[in-house]
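The other protein chains are all here in position, but one chain of the complex has been omitted.
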Amino acid sequence: MSSVVLSVKDLNVTYRTATFDVEAVKNVTFELHRHEILGIVGESGSGKTTVALALMRLLPNNAVVSGKATLYSRDGNTIDDVLSIPESEIRRIRYRWGKISIVFQGAMNSLNPLLTVKDHFVDTAQAHGIDKEEALKMAAELLRSVRLEPARVLRSYPHQLSGGMKQRVMIALALMLNPDIIILDEPTTALDTLTQRQILELIKDLRKERDVGIILITHDLSVVADVADKLLVLYKGYVMEIGEIFTVYSRPYSPYTLMLINSFPAIGKKIIRLKPAGVTAKTNNRGCPFIDRCPFASIECSDADMKLVEVEPGHYSSCIKASVLQQQLAKVTTSE
Amino acid sequence: MGVSVPLGRRVVNRVVDLLHQLYVSIVIFTSTGQGKTGFGLTVFVVALALAAPLFPYPGPKWSNVALQFIPPTLKPSPWYILGTDYLGIPLLLDIIWGLRYFLEIGAIAGILQVTIGTFLGLLAGYLGGFTDKALNFTFNLLLTIPTFALWLILAVIFRSGNPVILGFILGILSWAGLARSIRAAALSAKNRDYVEASRLLGLNSLSIIANDIMPAITPYIVMNFMLSIVGGFYGAMGLAFLGLIPYSNINWGAIMGNAFYQEAAIFSPTGTIPVVILIVIQTIILMGFVYFANASVYVFDPKRRREVEIKLASRRRATAR
Partner (left out) sequence: MSNPSQGSPRAPAPVCPYLQRTPQGYVCSITQRSVNPFGWYCVFDYMNCPIYIGHLSRMAGVKGPERKYGEDVVIAAEDLSVVFKVGSMFSKKDLYAVDHINITVNRSETLAVVGESGSGKTTLGKTLVGLYKPTTGRIYFHGRDVSTMTDEEYRVYRLKSQYIHQDPYSSLNPYKTVYDILAVPLRANKLVHSKAEEEKAIFETLESVGLNPKAYINKYPFELSGGERQRVSIARALLVKPEFVVADEPVTMLDASLRLEVLDLLLSVQKEMNLSILFITHDLGMAYYMAGERGRAAVMYLGSIMEFGPAKEMLESPLHPYTQALLSAIPEPDPTKSRSKKVMKLRSLDPPNPLRAPPGCKFSDRCPFAMDRCFKERPPLKKVGNTWVACWLY
């Protein structure tokens, strides 16, 4: 059996409003394997949260979705067209939480301050037809798997727990029905550096111990560099580059990825700063969205179709200059 | 740049600019259904109240006992379109002049409340510390006083039908609620980062209040002003109904009072009609004021103003071509 758990092809999401349409996600394509962490990196406006919501089928009514997503569950069932099956079917197969779950950004604030942690587990379980006894057993085991002490945590209220502990409770809740995929949206923002480290170690352990595919969404490249196996770079809804983390980092084939890598200063690291080439985008909505900031842009970029092209085995880029990028980069770094 | 503009020109520019801002405000008002109703009604009511002198005064000349409490009719003249009151005077004239009377009371009460309330609320909210604790205590204390009972007592003591005095009575002690809400708004504005930045940049407290705090609380002031007028209106009506204001026929409350006591209103058709007419008109007017108050919040939002300006500019460009 192949280890692919999710396959997404040409995912497009457009938000329709009274005055204009917002194309949030454009032709996003990727694959997720079991025991793999896919890091989706993007800044504000990149569409990364929209991708997560689309996969969870939690988009608002004014969102128009197209594309194909297939989920290969570990119980042998394959759900074709995850994006287009009707809501009734979604509920019948217990898609949300049973097959795929999500820990939202600022999840610590998603806990009901009036309920204890135990109540949270029991409520969630009962909503999915699991009885209370079973739920409590599962809760204890899940809390142990996220390195929390069940006895103390179960009877605590959210305000009695620290930020890191709340985040771990949310992760435990997300694992409750043993989903095939778990999405983590900015799991470490608003946490202390030291607590952040614990959560990242926990995510790495989850990847080893459990049979899940993990999608990690963040704007922080360092977080992804630390835990992810594959990196997907999003900019203004387009996939700019996707590939294994080590290869993308050492040989970026998209100028945006390059700029992103050089936006995170680190101790002892040399930052490459390049000026934009000054090419202005044409007014129509086509072409590469990075054209006005790209140091390697030229007039052809405004007609680019942003299709992903394999530049190395398993490494894809949508930049039309990908093949010459490495040489140009070498020129720039040696000239300094 | 660098050329100094003559004073006359500057004044003209300022006036034009102010008129433009007024126009933008009106556009924002009329952009919602509620806003349209509120704005229209308020403007209409205020205009009518100001234009009252254009209508004949419902004085003794008009009194005609034979025509007491007749239902709406066009005879003997169109003035009788809403019927008559206890003295046979056309209700329409009573209403128009009464409107002027009550609005005056309401406006004076409103101005008093807003001035005192804003001043003390700002003081409490911005200064904090002991001043705040003392003032807050005062506000809460005043709020526990039953205002209507107080009004009754004051009305009996002063025994005046003068609208200014009545406005004063109604406004002088009911500012506590407004003060509390202004205090809350000032407190929240005070803790914003940009106020801190202003302090660092050398602005004194007065400048900070004028520059940073006032724009944030102006919507509250306008809303509360409109609502104070409504409150004053009702208060005066109530006092009049109870007969605590010297009798005068333009006094709607008196009319209603008479209708109840003399003509057994709600038990008899002739008595009921004036009461119903007055209630309906009152409700519509005050509803208009409340809608105005609601819609006025958007007028101060710079985002809305910018949107409207852009729309107007593009429309102008479209017609210019």
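Note that the chains take the letters A and B in the order they are written out, and that residue 1 is the start of every chain.
Here is the rule we use: a residue touches a chain if its C-beta (ideal position, glycine included) is under 8 Å from a C-beta of that chain, and two chains touch if they have at least 3 such contacts.
Treat the numbers as computed from the prediction; the structure is a model and nothing was measured.
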{"item": "Which displayed chains the hidden chain touches across the whole complex", "value": "A, B"}
{"item": "Contact partner of the left-out chain, one of A:125, A:182 or A:223", "value": "A:223"}
{"item": "Contact partner of the left-out chain, one of A:44, A:78 or A:327", "value": "A:44"}
{"item": "Hidden-chain contact residue, picked from the options A:259, A:288, A:306 or A:329", "value": "A:259"}
{"item": "Listed residues B:22, B:164 or B:197, member touching the removed chain", "value": "B:197"}
{"item": "Those residues of subunit B which, in the complete complex, touch the missing chain", "value": "1-2, 4, 192-194, 196-205, 207-208, 211-212, 215-216, 300, 302-303, 306"}
{"item": "Contact footprint on subunit A, counting only the chain that is left out", "value": "43-44, 162-164, 192-198, 200-201, 219-223, 225-227, 245-246, 249-250, 259-269, 271, 273, 293"}
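In this text, only the chains that are shown with their structure count from here on.
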{"item": "Distance between chain centroids, defined by C-alpha means - subunit A, subunit B (Å)", "value": "55"}
